[in-house]
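A protein chain is absent from this complex, but the other protein chains hold their places.
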Amino acid sequence: MIEGLLPELEVIRKDFPILERTLAGGQPLVYLDSANTSQKPQCVIDAMVDHLERHNANVARAMHQLGAEASEAFEDARDKVASFIKAPSRDEVIFTKNASEALNLVANTLAWATGDLAIGPGDEVVITEMEHHSNIVPWQLLTERKGATLRWFGLTDDGRLDLSDLDRLINERTKVVSLTWVSNMLGTINPVAEIARRAHEVGAIVVVDAAQAAPQLPVDVTEVGADLLAFTGHKVVGPTGIGVLWGSRRVLEQLPPFLGGGEMIETVRMDRSTYAGIPHKFEAGTPPIAEAVGLGAAVDYLAAVGMEAVHAHEQAITGYALEGLATVPGLTVLGPQDAASRGGAISFEIDGVHPHDVAQVLDSRGIAVRAGHHCAKPAHARFGVQSSSRMSSYLYTTPAEIDALVEGLLYTRSYFKVG
Amino acid sequence: MIEGLLPELEVIRKDFPILERTLAGGQPLVYLDSANTSQKPQCVIDAMVDHLERHNANVARAMHQLGAEASEAFEDARDKVASFIKAPSRDEVIFTKNASEALNLVANTLAWATGDLAIGPGDEVVITEMEHHSNIVPWQLLTERKGATLRWFGLTDDGRLDLSDLDRLINERTKVVSLTWVSNMLGTINPVAEIARRAHEVGAIVVVDAAQAAPQLPVDVTEVGADLLAFTGHKVVGPTGIGVLWGSRRVLEQLPPFLGGGEMIETVRMDRSTYAGIPHKFEAGTPPIAEAVGLGAAVDYLAAVGMEAVHAHEQAITGYALEGLATVPGLTVLGPQDAASRGGAISFEIDGVHPHDVAQVLDSRGIAVRAGHHCAKPAHARFGVQSSSRMSSYLYTTPAEIDALVEGLLYTRSYFKVG
Amino acid sequence: MTSAANQDLDALYQEIILDHYKNPHHKGLRDPFEAEVHHVNPTCGDEVTLRVHLTEGPEGTVVSDVSYDSVGCSISQASTSVLTDLVIGKSTDEAFEIHQTFLTLMQGKGTVEPDEDVLEDGIAFAGVAKFPARVKCALLSWMAFKDAAAQVLADPNASNPEESK
Partner (left out) sequence: MTSAANQDLDALYQEIILDHYKNPHHKGLRDPFEAEVHHVNPTCGDEVTLRVHLTEGPEGTVVSDVSYDSVGCSISQASTSVLTDLVIGKSTDEAFEIHQTFLTLMQGKGTVEPDEDVLEDGIAFAGVAKFPARVKCALLSWMAFKDAAAQVLADPNASNPEESK
């Protein structure tokens, strides 16, 4: 028995209906693509179905019983998310459509901000070379449009942030530092609190991309030092169509509105409008209601399992996987080699077999991994590769699935006659 | 039997599980709030459940069998939507989170557009006084930020667009004309094609808010003269969390990207990125996948019933409702008085009883209507009222439900001792 | 109509509420005042413009007047009327305590027993607490009062904005 595994693993797997699926040729599913999107437990699906079949109505605007039920379910979800990330106030939790929109919301409103948060020529935004495209492109657009400068942390050879020039990179010109907590490609867990401390010293705001952290680690927005933090529903066993932006009241209140429309207003005249307070100011139009209900059920599910336990399970599986992968000749793991300093995504290369071909052969055995640049082209470029294969585990992953992967990789080498 | 009603109305009602619900005191549900959000047929819910339980994976990025299934389901939904609105090309269909985001996408990308579409001082954007806030605020933000001028069509006393100064209002300075096809408050169906003709004469682009039209009328984006057209999933018997922006290839290709991130890129370097072609350029991050599957099932359902038949049903019910409401003393209907020139939303006032109180008494009888400004404050102000009550029907609405409403309104008057 | 639903409705629309709605107390905007606020319920558009006039008495600051102009439903109108009855003439400390008691009642989802000694006619709103969509209506003017009074206390030398024009 591997230390740290969830004791009730088989019970947990029963909660996820898709894990019973068989694929072409009757192969059972070995799902190792959870960093891409996670599978959904029955309770999340059921909560959404119950909402759609019995309580569906628009929120906030509706005065009738269904409307009251829907509004309550929607706002309950906000409470659940607030407690999941230890937000000081529920009003600081904004529902977006995904993590990408949450990050763009910040970059876009900063483009129109006035006062302290305004960004212009001479100002700097700092990101890192291991960011997901969704935490690169918004900042490229912002700095380009406002004449500001984009800078970034480079990476060490073992896939960590190169902090050697921390104090030079984050300086009095820095207005924003935006970085990922856990890398979706290298798996690296970054010292966010340490970097946030430096950023706050120079008066910059700190944006944390927690798309990979929220599924795996206990999150405390204050402890990590974030001013704003984004994650996405579909990676925390919740549905697609919903993401979360948390922001401190102080920063959120300073930002101008993002999208304009229903629910984000206080009053509207043809010539001028005033806006609602947070969180509604940033939630224009009908929000993802059934999706919020699903997300609420999802974070409740994770909280019931316990995020400490989920994290321990991920580390145990990751450690076991690193050991297994080491037995495959010609295989190189990108990123840190010790399980303790990384999350549950492991990208690797196999000499002589292109990642797509690796993924294809594995798929013929029912094993689902991702191949490509994982929306992290700069990080791949840093390591001189154009793409990689990636296995990523979650709370339902078993050691036997890792064994199947390793066996599949050995078979792949023999299939392509490199072994 | 009322002419135009759906012949299989009872069969259709059986498709919507929520219509079986009873409310407090055992009251059966009389749902007359469909302009706010529509109810969902079982086939839409089932399609989403099947996706979540059997085919869930991320799209585009995933190479494995689940990924291929999810991608195919997602792209099939795009085909279904394209055919539902007669889009010349499937690539012109962009999935957003709701209609509000679709409209904001246009206004936001225009803010950064260069060349022909760029907007600046001296340029004009024309909207109307009957717009939903989601088609007002984005244009206020745009014109304010770019130093351009916002103008609008006024309304006649019977709730139609005042077209008397069409040629003055839309002139060579006009860059954008954005208007609703069907008013969510007054019910008015606007002569969009006529206005679009004038707009195109002066070289302006035409944005059509079809949030209320798409549920009720057969839509042909070319015939209506739109360059861009928005609607929302949850009002066409689909789920929340998804909306649609259709745009002509010519215009979409000229617009700069909206949100930056995964899926919208061609290639990313730390210093510079290039973007994918349409529709992906405008779909950053993980899209609403299960929601697209639900929306695809929804438009298929409507297409199977037939949009001509849905429209005829709405008109029949609206005509019957207008007759019934006319029997309630002290009740005034806002907007056109003939069913032929309006959609299925009817806003009204009752002398001496505030709309909230009307809605409350109706709710105690299981009748769900909306009370308030319906996100159309300027239109309310135009008629000198601060709020109104609104009943809105859909393809599952029966004449008996209208009878219950009329009876409920008579009871309301007696409850508040005004009758 | 089943009697259960009717009972709920009657619990919401107590006679006292309908009386205040038809004959609101202290309505209209009056001088003098030290703060004027405008609050809106964005959901439904109910609006209130509310002024407070505070004076220094021997036992501390006193709410000498609360005047208002408003549009809204029976619940929001009646609650404004009751608010003025309850706070005019009280010390600001007492007024804030009443505010808190009313808030607790409204947010109690129908589980809080109202204290007639403190809330007087305000106890009629106990039934509103069971209708989440209407709680905002009942609280609109109370929030406006709190806001206005707090503004004056934060800046006690603020002159009457009308006079300073």
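The letters A, B and C name the chains in turn, as written, and every chain counts its residues from 1.
We take it that a contact is a pair of C-beta atoms (placed from the backbone, for glycine too) under 8 Å apart; a residue touches a chain by one contact, two chains touch by 3 or more.
Computed from a predicted model, the values in this text were never measured in an experiment.
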Contacts of the hidden chain among displayed chains: A, B
For the chain that's not shown, point to the residue among B:30, B:228 or B:265 touching it. B:265
Which of these, A:361, A:391 or A:406, touches the one chain of the complex that we don't see? A:361
Just one of B:24, B:276 or B:312 touches the chain that is missing; which is it? B:276
Contact with the hidden chain only, please: which chain A residues? 24-27, 354-357, 360-361, 364-366, 371-373, 377, 380, 386-387, 411, 415-416
Going by the touch rule given at the top, which residues of chain B touch the chain that is not shown? 60-64, 67-68, 71-72, 263, 265-267, 276, 280
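Here is the rule we go by: only the chains that are shown with their structure count from here on.
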Rounded to a whole Å, what is the gap between the Cα centroids of chain A and chain C? 45
Here the gap between chain B and chain C, centre to centre from mean Cα coordinates and rounded to Å, is 37
Which parts of chain A, given as residue numbers and ranges, touch two or more other chains? 61-64, 67, 263, 265, 267
Can you list every residue of chain C that touches 2 or more other chains, as numbers and ranges? 43-45, 47, 131, 134
